[in-house]
Each structure stands twice: as structure tokens, then as C-alpha cells.
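Apart from one protein chain that is not included, each protein chain of the complex appears where it belongs.
And then chain A:
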Amino acid sequence: MAVAVGRPSNEELRNLSLSGHVGFDSLPDQLVNKSTSQGFCFNILCVGETGIGKSTLMDTLFNTKFESDPATHNEPGVRLKARSYELQESNVRLKLTIVDTVGFGDQINKDDSYKPIVEYIDAQFEAYLQEELKIKRSLFNYHDTRIHACLYFIAPTGHSLKSLDLVTMKKLDSKVNIIPIIAKADTIAKNELHKFKSKIMSELVSNGVQIYQFPTDEETVAEINATMSVHLPFAVVGSTEEVKIGNKMAKARQYPWGVVQVENENHCDFVKLREMLIRVNMEDLREQTHTRHYELYRRCKLEEMGFKDTDPDSKPFSLQETYEAKRNEFLGELQKKEEEMRQMFVMRVKEKEAELKEAEKELHEKFDLLKRTHQEEKKKVEDKKKELEEEVNNFQKKKAAAQLLQTQAQQSGAQQTKKDKDKKNFFFM
């Protein structure tokens, strides 16, 4: 049945005006409701030296005490520790995962320090890719473990970035959204801080490190994002302890010379970080991770596996066709291997069979031989027996004859002896 298909193309799309309230403006609400019932995932990776304040900052950001013991400095290598938490605020459920780099910067030889981090990030992408490539998949309730934001903690030296920082950030910038922050910023004076920030930013630019850009395409957030970007990297101070300031309790760090208030924008950029990370761009961070970093990973991975979109003859291959081809190839190989194995098996069986036949033949021969020998012996024995019997017969005959003779002889002997006796007596007379 022939079908005429009319496809809408962009030129044909007419803008229609509505003559009344239809009601699809509730669509964003419908969408959001679905997402809230499922819950959101957000995964933060904290990269920084041991003791630089990663755990404290997380506690401060999320207003809780995530239980964890401080790490020691004698880890043999860098390892990643991930912890998941479920937070709820009004009707929003957030599945938060915080990944910590334990032992970062502690080793004497830090050449490979970035590797476990890159591997972890790739592993999360891989897990998602595997789910996506499955035949029976469930992407809509997949627990997303991909890292959405990487907070890079810069040590407050006041000079410049360490080479470890540059190398690590360069390795991570195409895989994750990097937000650089200056940790323990209460050790830097205000004038030094400004110089430090500019030095860091210029170093990042000159080394081509791509950090996360706060989006400025949407009017409502463009302004706030633009103003905040100027303050990068954010100089933060973390604290979960509260100090009485005026008549309120506030998160702060108490020193002999004064109190550093965490949420005071004159003291540090904590509020800016919280604003940018959570209250304004959380969704954009998630989206960038999915549409940019993940897609890049996927593209590289698939090309690596040998899939192509088009081949030189400009005939479009589809992933699925290549999949099919590979699968057939694989099945063909499998069949070949099966055949080989079968052949070998058959051969072995034949050999064994021949061996067994040989053995059987030998046994038969032996048996025959034995039988023959046995028969011969038997015959011999019977011959002997016959001989014996003959002998016995003869003997009996002889015996009988002898006995007869004996009795005859006795008789005549008796006579004879009598005669002999007489003779003897005669002689002796």
C-alpha cells in the first residue's frame, strides 16, 4: 500500500495564534513534577590535598555533618572515596554523592596522581554508556553517578598554581566541569588575594585549561553569572562551628585576632560559591555533563571500538549496522571455534578408539594364546594320563601275571623248596 508522507520542515511551520486558553503552559510543571517524584542526582568531586578542607567545605555547603574520619598523610597512592546521601528540602529529594580524593598530593612521586581521578570519571561515563547500549535498558530510572561538578581546591600559597594543579586540571578539563576554589582563604590577606586570583586565572588561560563557564545565554541568570565569574576562583572558608555574632549564631572561625564569618561576603566568597553551585547553575552543570562531557567520551569510546559514522565511500554506516556486522563476525568466529573444537574432539575420540581396539586385539591374542597353551597342556596331561593308565593296566596285568606266576611258583616252589630242602638235607648228610 503506497503511502504519501508529508513531513513538516522548518519552512512550513506556521506560527499560530490561540483564540483561547488551551492549557499547555502547565507543561513545564508536568515535567518538573515527574522529576521531583523521581528525585535528582548530583555528584560532586572534590580534588585537593589532604587537610585542605574538602570535607569541612562540604559540611558547610550542605549544612550537615557528613560523618567521615580525617585522612592520614601516608596513603600510598591516590584513591577515590565516594559517599552517597539523600537530602530533602521541601518536596525536593536530592541524591547527593560526594567523591573525595584521598591521599592527593601526599606522595613523593606525584606523576600518576591524576590517573585514579581520570579513571573514576571515565568509569562513571562507561557505566552510563553500557546502560545506554544495552538492548533492554532502563535509562529513566538509572542512578546517575557521573560527576557533575569538580571542585578543585587550590592551596593558599599566595603565589601561583602548583604544577600538580596545572597538570591535573589539564587532564580533567575535557571530562568534567571544573570550578577552581582557593581553600582556607582566611590565611590570605585581602590585597594578596586579589593578586593571587589574577595570577591563577592568567595561568589557567595561558595553559589552556578550560574551566566551567557559568552560562550567560539566558537573561534571568546572565547577569548574576557574569558578575560572579569575575570573582573566580572563589576564595572560601569552611566551618561547621557556630560563633555568636551580635545576637545571632553564625558559622565562623574564631581566632585570637577576630572572627572569620563564613557567610559574610566581605570575609570570603563562600556565599558566591553556594549561589553558583547550587542555587543558580545546578541544572546547567548536570546538563553540560550530559550533553558535552559525556557525548565527547561516548564519541571517543565508540570510535575506539571501531564504529564509524561514515566511511570513505561516503556511504553512511549506522552504529547498528556495524554492530550487526561485528556480531555476525563474532558469531562466525564462534562457529569456527566450535568446529575446531568438534574436530579435535572427534580426532581424539578416534585415537582413543584405535588405542582401545589395539588393546582389545592384543588381549584377544593373548587369550587365544593362553587358550591354545592351555589346550596343549591339557592334551599333554591327558596323554600322560593315558600313558599312566596304560602303565597301570600293564602293571596290573603284570601284577596279575606275576601273581599267577607267583602262586604257580609258590606251588612249584614249595615243591621245589621241598626238593631243595631234601637236596640240601641230602648234601648236609
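In this section, a contact is a pair of C-beta atoms (placed from the backbone, for glycine too) under 8 Å apart; a residue touches a chain by one contact, two chains touch by 3 or more; residues count from 1.
Here, contacts and distances are computed from a predicted model.
Pick, from "COP9 signalosome complex subunit 5b", "Translation initiation factor eIF2B subunit beta", "Prolactin-like" or "Neuronal-specific septin-3", the protein name that UniProt gives for the chain of this complex that is not shown.
UniProt lists the chain left out of the view as "Neuronal-specific septin-3".
Which residue among A:15, A:163, A:206 or A:247 touches the omitted chain?
Spelled out, the listed residue whose C-beta touches the missing chain is A:15.
Of the residues A:64, A:130, A:227 or A:343, which one touches the chain left out of the display?
Looking across A:64, A:130, A:227 or A:343, the contact with the absent chain belongs to A:64.
Of the residues in chain A, which ones touch the absent chain?
Counting over the whole complex, chain A touches the hidden chain at residues 1-10, 12-32, 34-37, 39-40, 61-64, 75-95, 97, 99, 102, 107, 112-113, 115-116, 119-120, 123-124, 135-137, 139-141, 143, 145, 218, 220-221, 274-275, 278-284, 287, 291, 295, 298-299, 302-303, 307-309, 318-320, 323-324.
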